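First the structure, in the form of structure tokens, and then the observations on it.
The complex is shown incomplete by one protein chain, all other protein chains being positioned as in the whole.
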Amino acid sequence: MNIMSLLPLWVLMTSFLAAIVIFLLPEERHRLRSTINIGAAIIKIGLIILLIRLVAQQETPEVSLEVLPGLSLVLRADALAMLFAGLSSILWLCTTLYAIGYLENAPNRSRFFGYFSLCVASTMGISLAGNLFTFLIFYELLTLSTYPLVVHRGTPQSLKAGRTYLAYTLSGGVVLLVGVALFYAFAGDLAFGQTAQMAEFTHTSPIASAIIFLLLIGGMAVKAALFPFHGWLPTAMVAPAPVSALLHAVAVVKAGAFGIIRVVYDVFGIELAWQQGYLLPLSLIASFTILYGSWRALQQTDIKKRLAFSTVSQVSYIILGVTLIGPLGTIGGLVHLLHQGLMKVTLFFCAGNYAETLGIHKIHELNGTGKRMPMTSAAFTLGALGMIGIPPVAGFISKWYLGTGALAAGMDWVIWVLIGSSLLNAAYFLPVLYRIWFLPQQGQWPHESFTQWRDTIPLLLIPALITAALSVAAGLFAGSDLSPLSWARLIVIREYQP
Amino acid sequence: MSSYLIFAYGGVGLCGIGVFGFILHTHLLRRLIAFNLLGSGTFLILVGLSQSGRGEADYIPQALVLTGIVVAVAATALALVLIRRWAALTQHATLPEDQGPS
Amino acid sequence: MVHFPMAGLVVFPLLGALVSLALSQRWRTLMSFALILALLLNNALLLLQFYSQGMFNEAMGNWPAPLGIELRIDGLALIFSLMSAIVASICALYAYVYLRPAQLKLFWPFFWFLWVALNSIWLSSDLFNLYVGLELLSLAAVGLVALSRDALSLAAALRYLFAALLGSIGYLLGVALLYATYGTLSLVELSQHFSLTLSSSVALGFMFIGLLMKTAVFPMHSWLPPAHGGALTPVSALLSALVIKASFYIVLRLWTELSLDSAPTSAGLLMGILGSAAILWGGWMALHQTHLKLVVAYSTLAQIGYFMLIFPLLSDTNPHASHLAFQGGILMLLAHALAKAGMFLAAGNLLFCTGQKDLHSLAGLSRYRPLNIFAFGLAGVSIMGLPPSGGFNGKWLIIQSAMLQSQWQWVLVILLGSLLSAAYIFRVFSYTYQEVEGGDRFKQPSPLLEWSALSLSVLSILLGFASMLVLDLLPSHSVVTQ
Partner (left out) sequence: MNELIDLTLVCILLGLASLSLFTQSLFRAVMFFILLGLILALVWIRLDAPDIALAEAAIGAGITGILLLDALAHLRATSNTPPQLRQLKQPRFWLALISGAGVILLLALAISEPLAPAVALDLQVSENLTNSGVTHPITAILLNFRSYDTLLEVAVLVLAALVAVTLRQSDEHPVVNEYLPNPLLHACLKLFFPMIFLVSMYLLWAGAAQPGGAFQAGAVLAAAFVLFYLVGLKTQLAQNDIYLKGGWIFGLALFVLVGSMPLLYGQPFLTYPDSQAGIFILLIELGLTLSIGWILFSMFLLSQSSPLQKKDSP
């Protein structure tokens, strides 16, 4: 075992150790804590880059530990893992920077950043998990480490949101546990990618296989906020903005979506899932969620609530892409995992900036903010346009691949879903943009701070600008070798040509 | 029927009465007496039954009963100390849940 | 010196008891900690001995069984001995800081006698010797409960004493019948001659009822919450983590050694039903307590229910699945010992901070005493059976076993129980996360108190990664089911 094969462990440990150190630091050591946090995030990005290079060279570093008889914790870096790990590591850095600015002078920062890092550690575990058991462990750990963040403010409202969050995610966790346990009891100890054995099992006992599929997807659908399990997501909006960003863009919903990707591609294999007819119901639910989420978003007057329902809708694009057999649809789904993350995190940063700088929470209060906060508003605009799917922002690429993928899979009706949802996206984002840029300010801002800055403080602004720039770059340079798109292609090539 | 077995049956009777009293009574001292009856019954069964199987005195169960008696006395003494302390503190010789609505 | 490590398990705590009764305060403390270290070392030596020579017996007074009493070290005994060594040492450290000098003076001898009793039970393979061990254990535990000397704890102690005495007599009745039938007290020899006749069944029935009463299995549980919830904190931890395990351990020993897995399934089913009722009832009651330590005490009731689910799953028709249940049960017992002790100590710290027992008074603690909340939380993870933790691994194995044997009802119960436990643990949490006016008005427990709670909780989590170290000590399934 050489140093390189331990890399997956180190990627996990950077945030895990950071979490422990942060927990142990006294509350008032703000500067040291920030330094450690940012340092760990940067080291992690470095390690991820190393890993990505390894994976690109057809290597799959793996670490494993036997925890129960015949059952191991496995961390394995394959191409799909790196897609999610890469996204999380970049966004961890951005979100940490943002959170440092956002929580300046707030209490309980030690607790917040500790759980924040733990949350990222769990996300890393989820992305690098080499079998369902490992996945399950980190999936539950994620639930545990996000709860303190959701209830961070300690108000009755946030405690209630925390209860809702737990009720959904723990129940989902139980369903997943049953699914995974059944999988191990009957299909055996299969690592991700051993789809041939699973096919054999499915042919001998198709009903058990279908139940396992249903339970696994059902358990993950809660975190992925698929209809009708989406109720926790808008409620959890009471959490601080960086937490929302984390929940929506980096960790929680993505963990669910990523899990579904794993189940379809690496547990069952897409060919098998397609042949067994598992995918069509899933794509119907995903399509419905896309339209339903957009429709509900349209009715919201609160900025964060609208964004939350937008997430419900957007995450289902990923699921939809997964269910489209054929390389194009798969690429669409995978690449949207990244694109949605970048765009949504931008939107949440901006929403946070409006709230922190001007005290704005409602959409009708946004009138004229473009003049007061031009850069934030520009970032917001880019994110929103991306969500609608307007080129050259990254969202366009996703929708393009989804559309062509649907046609290739012979599911033409998906096009109508895409068109419908794009229209709805436009309907709930464009009026907001109109208010920001073209309507005059109405009276005083609700609660203005940071008046000495032209826009807002740099710690809040810069992360938003970076992620906005990244979402444009991901669209503009989609053809380059370094883009998310080419990495998604790489994954797809490996999936379809084993 | 050998006298060993007769006393084993006597032990059975003591056990039954002991259990009946133990559950029925709420007064702690009476419960303690019931426990002691139960203990004596058990000892009788242990010695009586074992000896009736052999037809002669068996020293092993007798030694066990000696140990058992001492343990029972220790337990009884300990229980009495607790009961007295409890009575001194609360003026009751029953546990709170058995004191009725008064 | 080959006889030393095994005898040390009994001799050292006995010496501790003598020393703590005979010496003056300073020497008492010093010698007690020296002896704790000696015991830890002794356990380590025993582990080494076990690794090198495997399971072994030792005849007390050089009289081999069945005439004399033989002590036995096998994987199971060793696991429990190590478990009690770890938990007891940390609880002793905690007690040393937590208790007032007058209480501490009385605590030490009880503590040592408790440890004598525990070790004698883990090691014993003689039915009557187990009875004496049980009595010693019960009286020591009752003494510890009565240590706080107020009316409430006296009532708890009395209730506990009567339950324990009745339980012991039930056990002894069974022993009497078994001796009369088989003419031996040695468990090993008994297992060679044992057959499930009417009188053996009655005997085992009485023994199990007695032992389960001492374990506080539903519906014979009502003595437990006031005793465990009302005792002084380190005592609560010892009682919940170790004492209830002793009688359960004997049930498990009897069940496996007498091959009751081939008995009619109704016996196992009955145990499973009692366990299920305990899980649901304990969880439900824990959810409705307003006093922090009572939440933890009721949680113990529910956890005992999980242990009971081993029995319906031990069957000789499917040795593999049966072995999984056995391993899972052991892991759960161990994880519960660590986590529950950690949780009680953390709860004690929280009560110390607020000075009140009510859950509402916890508001704001997450902000000002995060370390204690963290310790409570980590223990909670294992109690809830969420990964990564020893509790999860145990639960996983039991679920696997139930699935392989198509006994879906237990899976359902376990899952419901997990959700209930999550509900009552997160309920405590949500109180601590409330933000209140008035700043930091809480007392600060000494770091030693905080770290001893945390270390136990962390161990229960680490067990989730090191389960194989424990399971490797157990015999492979061909031996367990014979």
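In order of appearance the chains are A, B and C, and numbering begins at 1 in each one.
As a working rule, contacts are C-beta pairs under 8 Å (C-beta built on N, C-alpha and C of every residue); 3 or more make two chains touch, one makes a residue touch a chain.
This structure is a prediction, so every number in the text was calculated from the model and none was measured.
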Omitted chain - touching chains that are shown: B, C
Selected residue (touches chain absent from view) among C:14, C:41 or C:287: C:14
Footprint left on subunit C by the chain that the document does not show: 1-4, 6-7, 10-11, 14-15, 17-18, 21-22, 58-63, 66-69, 102, 106, 109-110, 113, 116-117, 120, 128-129, 132-133, 135-136, 139-140, 142-143, 146-147, 149, 151, 154, 173, 177, 180-185, 189, 193, 197-199, 202-203, 205-206
Residues in subunit B touching the chain absent from view: 1, 3-10, 12-27, 29-30, 32-34, 36-37, 40, 43-45, 47-54, 56-60, 62-67, 69-78, 80-85, 87-94, 99
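Criterion: only the chains that are shown with their structure count from here on.
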Category of the chain touch graph - line, ring, star, complete, other: line
Rounded Å distance between subunit A and subunit B, as computed from the means of their C-alpha atoms: 67
Inter-centroid spacing, subunit C versus subunit B (mean Cα positions, whole Å): 27
Interface hub residues of subunit C, defined as touching at least two other chains: none
Interface hub residues of subunit B, defined as touching at least two other chains: none
Parts of subunit B lying in touch with subunit C, wherever the complex brings them together: 15, 22, 28, 31, 35, 38-39, 42, 45-46, 49-50, 52-53, 60-61, 64, 67-68, 71, 74-75, 78-79, 82-83, 85-86, 89-90, 95-96
Residue numbers on subunit C that touch subunit A, as the complex places them: 324, 327, 366-367, 370, 374, 381, 386-388, 392-393, 396-397, 399-400, 403-404, 411, 415, 418-419, 422, 426, 429-430, 433-435, 464-468, 471
Contact set on subunit A toward subunit C in their complex: 23, 65-69, 73, 107-108, 110-111, 136-137, 140-141, 143-144, 147-148, 151-156, 159, 162-163, 166, 170-171, 173-174, 177-178, 181-182, 184-186
